[in-house]
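Only one protein chain is missing from this complex, and each of the others stays in its spot.
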Amino acid sequence: MATLFDINLFALFGQLLVGLINGSFYALLSLGLAIIFGLLKIINFAQGAMYMLGAFIALLALKYMGINYWFALILVPLTVGLIGILMERFLIRPIANEDNLYSLLLTFGLALIIQGVFTHAFGSSGLSYPVPEALKGGTKLPFMYLPNYRAWIIIVSVFVCAGTWWMIEKTKLGAYLRAGTENPQLMQAFGINVPLIVTLTFGFGVALAGFAGVMAAPIYSVSPDMGSNILIAVFAIVVIGGMGSIGGAIITGLGMGVVEGLTKYFYPEASNTVIFLVMVIVLLLKPAGLFGKEA
Amino acid sequence: MKKTNRTLLSAVVSGAIAATIACSAQATTDGQVKLGILADMGGTYADICGSGCVIAAEMAIEDFGGNVLGKPIEMVSADSQLKPDVASAIARKWVEDEGVDAIGGLVSSAVSGAVSKVNADSKNITLISGSASNTFTTKTCSPYNVHWTYNVVALANGTVKPMVQAGKKKWFFITADYSFGHALEGMASKVINENGGEVLGNVRAPLGTTDFSSYILQAQASGADVVALANAGNDTVNALKAAAEFGLTEQMDVAGLLVFTPNAQAMDPATAGGMRLTSGFYWDMDDETRQWSKRFEQRHGAIPSMIHAGVYSVTMHYLNAVKAAGTDDTDTVMKTMKATKPNDFFARNATLRPDGRMVHDMLYVEIKKKDERKDKNDIYKIIKVIPGDEAYSPMLPQCNFS
């Protein structure tokens, strides 16, 4: 019976680790959303589409231009960020003065278009992207066999999230950004180009999604609906963490991944719903979210 | 003035309503044969029954001569998106509004179930080639169902039985979470228990799952001899990929219970090589199959799956029956179809039973290892031929529609 207990304990650790990997993606995506929301006060419904776009661009760049994973890790976020910048400049800014629900609907429409175009071109069955040679294989842990690439995901995501947090909270650029959030008119009066900051911020938030997309390509199959499947969960995470809270988005993202892993072990039937259940509970107890300020 | 207007209007309206209510939709016997092909144009099963199923049906119509009962054969096709509601709505429109006589293709048991319900009401023929559940000739059997190609019983008997008998007693299932997966798991479990094995557990993954890692971990923790993949299409490919990634393939046997040739091609030969499975057809079996498959490959760009071949075969059998019966009346055509033995490159030693089940020889095959393959299309070696009576279960008395 002892062995049986051990096996179960191992399985639990395994699920927690897989949860942490999923949580890494949640964290990257919700961080991007939170940054955009913080400054623009809009919810970017196309964040999932940008994540999908990141994976597809990486795939196509490898197939047609021979650009490997490591270069893609840098080039793809830049490309996706640029697309985001164009999107903000030419589509979102014209309606910046309208109710921000309209920008939600606009980005929803854009997400439908992008997803539709890729479904049309590649079908929805999913394509595979090879794991980079250097990260193939795995490490035998006492409780499970951990593929190296999955370990890499956790390390890189935590690093990127922490770096972003540091940049926003501790640097001068971040200070501008936060000030722009609090009082754009005053910033403008100080001679700071607020519209430019807004555009760049949007680009950065979207680039994070593109980055997550490249990270995801080798382990999830690259398919047009990969973004829409994860997006709603990420929305719930943003609500739980407190809309616009940078640290909240990161911690909640990783945390919810772990909670999902726990649920997969103890009560797998609820693993899809647990994030939303947590959201309901948080809304009842703390309507502004765990790390949010009361609006 | 106004009043007369209104009275006139209501008179017109009620007259029109009365006239239209009188005529209601039923299967058409108009001498015009029209086929509908429902396939998955861009989803998880697109490679095994997407545009290929439409091409296969077109080929059958062309080879038949394009005409029957003195009129050109018409064909429409649509994307079921693997959604039962979409399929049901399209089927309803086809048979009630557009005069479609028979609907074929039909991949995913959920889709086939929805279409077969519509057709049972309207008395139109359902030519199921792509679905696996055995429900269409058992629990939800109907006089208008024709089930070609394969089903879960044949898969369980063909693939699972030899493994249990060879000493692989403990099983764990990773199952596609809808009617097909449930049926396959149920049938396989029955075969396992009957042969002295046991099922240690199962986990249900939604159709179209891309990340199987948590399911693989559950399977790893089960301590089973064999992890059975009761899914199909890209689900199988992705599950096997995750199994290899987490080292499962080195600890336990992985058995793909339903593997189609395009999916076998997509799998890494290092992990899939040596896996044994059951198929209703293999393109490289003999000259007859090769000849048809080459023609298909020229048009489709890939070798046929057993579903593609099945669609051709059942369409041909249907058209032959219409010709022989001299009418497109549903009941007469069904009778003729069941009275004639199907016989072509696909259907070997075949009969169409009164319950609608087409029983034919199945193949027990092994996926070739890398060094065994001549080219990319050389994927199976045939271990043995399973006679139809051994593969399929006997007809239920309540489904005998002779």
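Order of writing sets the labels: A and B. Residues in every chain begin at 1.
Keep this in mind: contacts are C-beta pairs under 8 Å (C-beta built on N, C-alpha and C of every residue); 3 or more make two chains touch, one makes a residue touch a chain.
FYI, contacts and distances are computed from a predicted model.
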Missing subunit (named according to UniProt) among the choices "Ion-translocating oxidoreductase complex subunit A", "Helix-turn-helix transcriptional regulator", "Putative membrane protein YhdT" or "Branched-chain amino acid ABC transporter permease": "Branched-chain amino acid ABC transporter permease"
Sole contact to the chain not displayed, among B:A89, B:A302 or B:V385: B:A89
Contact with the hidden chain (one of B:P206, B:G274, B:G326 or B:P394): B:P206
Chain not shown, touching residues in subunit B: 9, 12-13, 16-17, 19-21, 24-25, 41-42, 76, 78-79, 83-86, 88-90, 92-93, 96-97, 109-110, 113-114, 117-118, 121, 177-179, 206-207
Residues from subunit A at the interface with the omitted partner, ascending: 41-43, 91, 94-95, 98-106, 108-117, 119-120, 232-233, 235-236, 238-239, 243, 269, 272-273, 276-277, 279-280, 283-284, 287, 295
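As a convention for this text, only the chains that are shown with their structure count from here on.
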Inter-centroid spacing, subunit B versus subunit A (mean Cα positions, whole Å): 38
Residues of subunit B defined as touching subunit A within the complex: 41-47, 50, 203, 208, 210-211, 213-214, 217-218, 220-221, 223, 233-234, 238, 241, 245-247, 266
List of subunit A residues in touch with subunit B within their complex: 7-8, 10-11, 14-15, 18-19, 21-22, 119-120, 123-126, 128, 138, 144-145, 147, 150, 219-221, 223, 226, 261, 264, 268, 271
